[in-house]
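Only a part of the assembly is drawn; its chains keep their places, and the rest are absent.
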Amino acid sequence: METKSRFEFIDITAQVERVVAEKQVDSGLCVVYVSHTTAAVTINENADPSVPSDISRKMEDIVPLRNGYDHMEGNSAAHIKSTLVGCSEIVPIEKGRLYLGTWQAIFFCEFDGPRRRQFGVKVISG
Amino acid sequence: METKSRFEFIDITAQVERVVAEKQVDSGLCVVYVSHTTAAVTINENADPSVPSDISRKMEDIVPLRNGYDHMEGNSAAHIKSTLVGCSEIVPIEKGRLYLGTWQAIFFCEFDGPRRRQFGVKVISG
C-alpha cells in the first residue's frame, strides 16, 4: 500500500480478517508484522478517529522529529517510535475469527511516510 | 475482575500458570492478552512492589492525563499507554510450565480504572 503522509495510522483489521478467514483455521494464533524499521503495528480503538490521531500526536511529542540524533538519514525519530510501539502484534484465533474486543482494531503505524509499505499476516493452527 | 483505581498493576502470573497447567501442554507458547484499549499486559519484577508503582508513575509522567487531546471521552492517555506497553505478552512453555525468569511476573496494567476487566490466555502446543 501507499501511505500518504509522514504520520498515519491505517486500520488494517478487515484485511487481516480476510486472510484468517481464507486459512480456515478454527483455533490458533495470528501474527501481524511489518518488515520495515520506521513503521509499526498496534491494536487500539477505531470507533473515534481522534484516538489514533491523539496517539500519533503524542508519539511525536515524546519523540520529536529533530532532537540532535546522529543517524544520517534524519529519520531516527521514526526508528525510535518503531521500537516503542513494536513491529508486530499477536491475536488469538477462536472459531475461525480474530479474537478482538469490541473496540479493538489493528493499525499499521506509519512514522516516516509517505512510502510504499507492506505488512504480513502469519496464521498458526493449534 | 474489578480494578480498584485509575492506575493499577495486578500480578496475574498465578492465574496464567493455572491455565497452562490445566492444558497439559509440555512445550509451546502462551499468549496473555487483553481485549481492552485502555489497559495492557507487561512482564516485569514483582519482588519489590515499588517496581510496578515506579513504572505506573513514570508512564503517567510521560503521558499525562490531560494534555490537549481531542478524544471526547477524555481517556486518550490510557489509549496511548496501551499502545506503548502493548495488549499482549507471549511466554514460552517448557516442561509444562511458563518459562519465566526468577524475577519475572505477568502484570495486567489498568490505565483507566476502576472498571470491570478481563484477560485471556491462549496456549499453543509445539
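Going in written order, the chains are labelled A and B, and every chain counts its residues from 1.
As a convention for this text, contacts are C-beta pairs under 8 Å (C-beta built on N, C-alpha and C of every residue); 3 or more make two chains touch, one makes a residue touch a chain.
Here the structure is a predicted model, which means the values were calculated and not measured.
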Whole-complex count of the repeated chain (2 shown) stands at 3
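Here is the rule we go by: only the chains that are shown with their structure count from here on.
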Provide the C-alpha centroid distance between chain A and chain B, rounded to the nearest whole angstrom. 19
Mind listing the chain A positions that touch chain B in their complex? 28-29, 42-45, 48, 50-51, 53-55, 58-59, 61-62, 84-86, 89-92, 99-104, 124, 126
Parts of chain B lying in touch with chain A, wherever the complex brings them together: 28-29, 31, 33-37, 62-63, 67, 69-73, 76, 79-80, 82-84, 86-88, 90, 120, 122, 124-126
